[in-house]
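Removed from the display is one protein chain of the complex; every other protein chain stays in position.
Labels run A and B following the written order; every chain starts at residue 1.
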Amino acid sequence: MAIRTEPFYLNIGPQHPSTHGVFRLRVTLDGEVVVGLEPIIGYLHRGIEKLAETRTYTQNIPFTDRLDYLSSMTNNLAYCMAVEKVGAIKVPERAEYLRIIFSEIMRISSHMMAVGFFLNDLGAMMTPVLYMWREREKIMDMFEMVCGQRLLYNYMRIGGVSQDLPEAFMPAVKKFLAEMPRYIDEYDQLLAQNEILLARSKGVGILPRDTAIAIGASGPVLRASGVKWDIRKMDPYSLYDRFDFEVPIGDSGDCYDRYWVRMLEIRQSVRILEQAVAQIPEKGPIRADVPQFFRPPRGEAYGYIEAPKGNIGFYIVSDGSIAPYRVHIYPPTLINITALQDMVIGWKVADLIIIFGSIDVVLGEIDR
Amino acid sequence: MTLLDQFQLLLKAENWPDWAVYLTPAVAGILLIIVFILTIVIVFIWWERRLLGRFQLRTGPNRCGPEGIFQPIATAIKILLKEDIVPEKADKLIHFMAPVIVFVPILLIFAVIPISEGAILVDLNVGIIYVIAISSISVIGIFMAAWASNNKYSLIAGMRAIAQMVSYEIPVVLSLVGVALVAGSFSMIKIVEAQAIPYVLLQPLGFMIFFLGCLAEMNRCPFDLLEADSEIVAGYHIEYSGMKFAMFYLGEYGIALAYAGVIATLFLGGWQGPLLPPIIWFLIKVFGIFSVIVWMRATLPRLRVDQLMSFAWKFLLPMAVINMLIIAIEVLVGTMQWLMIILNFGLAALLILLWSRLFTLGGGRVEV
Partner (left out) sequence: MTVAINCEEIGKKLQEVFPGSVVSTGKADILVDANMLQQVAGFLKSTAGLDFDYLTFLTAVDYLEYMEIVYRLVSLNHNQSLILKTRCYSRENPVVPSVVSLWRAAYYQEREIFDLFGIKFDGHPDMRRLLLWEGFVGHPLRRDYL
């Protein structure tokens, strides 16, 4: 007698410990194997693009914090760069260095959080998260020194940054950079060759190279599939062409490669930071002279950067008034999950959670 | 001659009526065991939370009482005060009975664990077999809980539970045969008395298989996919609250205590040890094993269900059979104990190396 099975629907609902936010997946399961998948989003839609049309350019900067709320500095930077392109503003050198320093520190923090929660989804019970947060606490203390905030910084302004560094900042950064390689080595020692991590993530959730390019993936997801595309090298913005760093790529595009690319990128960020901290001019203006109600000339521009999760970009259309005519936010994580079906079908429920965790999404950016 | 037997003889000598002679030691023994279990379980809860905190670079609970020793009592009071919610479409009778069927067998196992010299409820001459038989009943309780909750998540957990607990019974039983062969009896007290050298040295392979099998039976990391917090949110006890959840929670620590007691009795020499009173030695050994269990929980990620099954059937089962054969041959030939130690360690190392080369845990994509 042949055993007949029937597929059933499971709703990995908006409230779930592992969906990294309010994200709903409607999964069709045949036993434990996933045979169909449908993501449903929109639970965190706040209408930022519409709100931005009725506020001035500077008033929109706090909105950008709340997109990818785990790496606010880079969102601010992308928006300010887009506005500077529209208005043809030149940013002073010290401000550029400050922007780069904060972006790279933000990248370290975001990647550590991504890796920590990837391992939490694997079942390692918060231990890697808490180890990585030891460093993240130091980063948040540094940010608090500068702008007073621990999560949503609102630090960049059009034409530069908002405040200069206090006295205690540079010694804190130097101490952090001196200790960081040792901590990354410790994480590698504990995690990189862990049998269970290898067994569960090597070969799981492969995103082939052609699919990655076809869906427009960006960030570590694209680089883990073998495409050497990093905006900081391919289309350098700010002062990235002055620094010497490498772009790590993976070879097969599975979950382990995405995790490994992120760990390597943390090392490269430390390298960039050491050079930036050495090269930053001692004194200088930290913001270009931009009026409070800034009226850029008519036109449009697309400002984009290499954020920790992908290439976030802002397409701004200006009509000459104090508020933008249209702001469009390009969310890298929404594009990265376009291939979720390809990556997950055929694997089991446990793998679905890991694959989703390895893409590293933040719902604030997907839903805007 | 256990302590209760001596108590019974005393009562008979004092000419108590027959039913009192039979009943009083039994009731006294049962009450003492329940008090023992509840006390040690509470200490276990505190110990686990503090130790887990130390592994995760934080102190555990330290607010309730000095160093947090009243934390488990606070947890117990909190759970008792919670509202007991039963889902509307759940099968009410089975939903009610499931925690009972999970919890009672755990209490029954303690009838044959010798806590100190002669301190055992009843010295069955089939002690080990009794332990194995009774602990298998909990599986039915878990599946009842999973099915009656009318929840797809708990159904997935229930299916995984049956698969896991049934398949890990076999290596456990086979490794126990080795112990019984060397000791020459199934009775727990005789096994302890036969351990001049603890059996962990005489049969390292058997110890390892039994330990891993017990971890799987207890649904503890790395085999805790039944209550995988990150995937199926709490597994089979997702719809339980209040006192019923307390039974599951206590049952989890109760079975950890039971299996730690069994391992201490069968492999580590029970209550034997120099200087200190026997009960202190027993508690030291039990806490040591429990600490190792907590250590594994803090460090290892979780296995996926098909990897779990292949681990049991392709790795533990053949090694258990080979272990049984080796021990049987050694007992038959009558080797001396020190020779057995050297031989068994060497063979264990050889077998584990061989198997880890031949056997991989990965794979698992199903063509859909």
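In the analysis below, contacts are C-beta pairs under 8 Å (C-beta built on N, C-alpha and C of every residue); 3 or more make two chains touch, one makes a residue touch a chain.
Note that the structure is a prediction, hence the values are computed from the model and not measured.
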Chains in view touching the one left out: A
From A:V115, A:V129 or A:I215, residue that would touch the chain that is not displayed: A:I215
Full-complex contact with the absent chain, from A:D141, A:E186 or A:D235: A:D235
Absent-chain interface as seen on chain A, which is shown: 41-42, 45, 47, 49-50, 211, 213-216, 227, 229, 234-236, 302, 304, 311, 313, 315, 317, 325-326, 328, 330, 334-335, 338-339, 367-368
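Basically, only the chains that are shown with their structure count from here on.
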For chain A paired with chain B, centre-to-centre distance based on mean C-alpha positions, whole Å: 44
Residues of chain A that touch chain B when the two form their complex: 8, 10, 16-18, 29-33, 35, 119-127, 130-131, 134, 190, 194-200, 202-204, 345-351, 353
Parts of chain B lying in touch with chain A, wherever the complex brings them together: 52, 55-58, 152-153, 156, 159-160, 221-222, 224-225, 228-233, 297-307, 360-368
